[in-house]
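Sharing a structure, written as structure tokens. Questions coming.
And then chain A:
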Amino acid sequence: MTNHWVDIKNADVVLIMGGNAAEAHPCGFKWVTEAKAHNNAKLIVVDPRFTRSASVADFYAPIRTGTDIIFLGGVIKYLLDNDKIQHEYVRNYTDFSFIVREDYKFEDGLYSGYNEEKRSYDKDSWDYERGDDGYVKTDSTLQHPRTVYQLLKKHYSRYTPDMVSSACGTPKEKFLKVCEMLASTAGTDRTATIMYALGWTQHTIGSQIIRTGAMVQLLLGNIGVAGGGMNALRGHSNIQGLTDLGLMSDLLPGYLTLPKDGEQSFDDYIGARAQQPLRPNQLSYWRHYKKFHVSLMKAWWGDAATAENNWGYDYLPKLDKLYDMLQVFELMHKGQVNGYICQGFNPLAASPNKQKQLEALAKLKFLVIMDPLATETSEFWRNVGEYNDVDTASIQTEVFRLPTTCFAEEEGALVNSGRWLQWHWQGAEPPGEAKSDIEIMALLFARIRKLYQTEGGKFPEPILKLWWPYKNPEFPTAAELAKEYSGRALTDLTDPADSSKVLRKAGEQLSSFGELRDDGSTISGCWIYCGAWTQDGNLMARRDNSDPTGIGQTLNWAWSWPANRRILYNRASADLQGKPWNPKRNLISWNGKSWVGADVPDFKLDENPAAGMGPFIMNPEGVARFFARKSMAEGPFPEHYEPFETPLGYNPLSPKEKRSVNNPAARIFKDDLAAMGKAEQFPHVGTTYRLTEHFHFWTKNVQLNSILQPQQFVEIGEALAKELDIPNGSEVKVSSNRGYIKAVALVTKRIKALTIEGKTVHQVGIPIHWGFVGLAKPGFLANTLTPSVGDGNTQTPESKSFLVKVEKV
Partner candidate 1 sequence: MNDLNKSRLIVRYTASQRINHWIIAITFVLLALSGLALFHPAFFWLSNLFGGGTWTRILHPFVGVLMFLCFAVFAARMWGNNRMTKQDRQWLRQIGDVVNARDEKLPEVGRYNAGQKVLYFALIIFMIVLLISGVVIWRVYFQDYFSVETIRLASLLHALFAFLLICAIIVHIYAGIWVKGSVRAMTRGTVSPGWAWKHHRAWFREVRGKPAVDK
Partner candidate 2 sequence: MALQSLDIKRRSATTTPPPGIREPSTGGVAKLIDTTKCIGCKACQVACMEWNDLRDEIGLNVGVYDNPADLTENSWTVMRFSEYENQQGDLEWLIRKDGCMHCEDPGCLKACPSPGAIIQYNNGIVDFHEENCIGCGYCVTGCPFDVPRIAEKDHKAYKCTLCSDRVAVGQEPACVKTCPTGAIVFGTKEDMKLHAAERIVDLKSRGFENAGLYDPQGVGGTHVMYVLHHADKPELYSDLPKDPVIDPMVSVWKGIAKPLGVAAMALTALAGFFHYIRTGPNETDAEDERRAQEEEHHE
């Protein structure tokens, strides 16, 4: 989230699209209720199904899965055509006036530089034109045909209301009504917030859908302001913490990145990341990359990380490719993986194409499961009749199950969608032999290190020299780890201007990442968390919910990254002079000497607004980008591509170009491409999602949840049920090119047949929660059906749009 949960109450318009907040985030959803109750806010829901969120919405519009870029592109066109944009904001706080290179091209759904063979782009042309001073050229009149503004207008000129209604299936007047409601926030007096989640991410074009949403918000001037923003509703209670701490195959903590195997030189590695400003007097905060990186390496390897060994740069793996989930299972499937440690993850249930995974897991030598519960993955070898029809005797994989604690049996911080690190305390003793994840990892580490010590190995140093300064090496405490990721001084830190002045004594906790140094004198295991545990103690444990200005800025409740800042880009909530656009939503303002207000300023504290520094200080441009340059896999402007399993077979925006039917730069392996089904055999569009009553695949072990949703079902519209003669409550079979499931048919008015490009398309709703382990009635894993293909940027699988066939059993 750019903003935070409580802030949603400040919105005038709430758009829930690509998510189902009432269902998946009912507690967070209360802030929508607050906005409605106290701010007279209007709630819009755009979803293929009429959801629990829609049940309390002021306006609902249906959409075909995977077509949100067309819808939102249509909104962009509407806002531009009807001049419903916040002019001062877009002119000054975005790249509207930036001039793009001449060789940048877009034609028939393809951008310049496409390599069909590699399914990827050479992105050189996706950049700005530079002046002689090295800075980007701009045209403040916006007349230059290659200004971002002009290109944007041109790009989305094809996204007409007719295109929207024809390709998305959204009735035109409903689409226009949504446009109108959003447009009502173009002025400075009103704001809209967008809440989204997997309905946007789980597509091969997921990241680009989200960008399109962000572009709408930028046009409306809704980024950085209270009650606005792009609010990703995160998943697991600590999934935000997971990404923050770099648990992605290519990340390091704090969104630092692992080097690629071409990046053997430390200086080049830093140079490519410590970006210099693209416009005069811009902050470009990533310039400080080295400080964050070195402090991380010191936290990991301590004394073994020195200037001489580039702070242990060689200890870091250099990626030959991404090792995301799809990749790992692809390799496993090819028999190239020996062992797999599965910690708090149930991939057989969660990842696409169950059959492929079953085959892959059966090729492992060993599988380690760290989980408090029995999971489908830990029992993948068990024959459970139709639900898991495997030949147990032929599976040789040895499975180890290490019982872990769950959150209530340990203390620590959870990071919510709003980036708050909230400390929690242990509520119960772990049962039986369960051990916390930390303890298990520490014990594993101790034994592996021992093995390296006694038996040696190919590259023992990173393991042998890992700094392990914990009081009980077999069980580091959450507090020790928290202090480490927050960071401290290793030596006395002196004032660079006056070396006699000690700013921070050796051993003291740091107060913010501003204190981090690149000379090895500080550690911080995750720079964005720096300041969470200071000399004042554990700020994450604070529980003062006073809100002095009444707009939900409870700065003394827990701690928010970065720097306890609650609303990102909050400088953009004030105009060029530093006055809030809307005095009722005063986040920060310039008092002549300094930036002050209800939030921690996302800006240089003493920067006079007159000097022209842009509010988006992380970007080298200083402004927000409509034109993504090279940062996205499939192009600088979001373009619609059909799901890999498309009911149409062509891209309505470029019907003739075969290469741009689906995302030309998606994450796909050859065999998986071959496993795609066609609309002729699989005429219905499947989409998978959650129910309030269950959390993924483990609450079916819980009696209460199982009582509330005991048995697997699929939702089909009345029209399809009639066509196939399926009575409500009867059993149906849903198959895709990869397998089938059987479930109770829930026939509903809430899923309507859509008319897409003149033909009727039925969507089928498939909740994900059932499987063959647990107290609830046994069911099929929904991911039996889903295709193994992912977004080109995030590798997130396309679980929200694929082809199926529904049949009466």
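Note that a contact is a pair of C-beta atoms (placed from the backbone, for glycine too) under 8 Å apart; a residue touches a chain by one contact, two chains touch by 3 or more; residues count from 1.
How were these picked? Simply put, all candidates are chains of the complex that A comes from, given by their letters.
It should be emphasised that the depicted structure is a prediction, and the values quoted were computed from it without experimental measurement.
A.B. asks: Looking at this complex, which candidate touches chain A: 1 or 2?
C.D. replies: Looking at which candidate touches chain A, I get 2.
A.B. asks: If you look only at chain A, which of its residues touch candidate 2 in the complex?
C.D. replies: 22-23, 26-27, 29-30, 33-34, 36-37, 40, 50, 52-56, 58, 60, 692-693, 703-704, 706-713, 728-730, 744-750, 775-777
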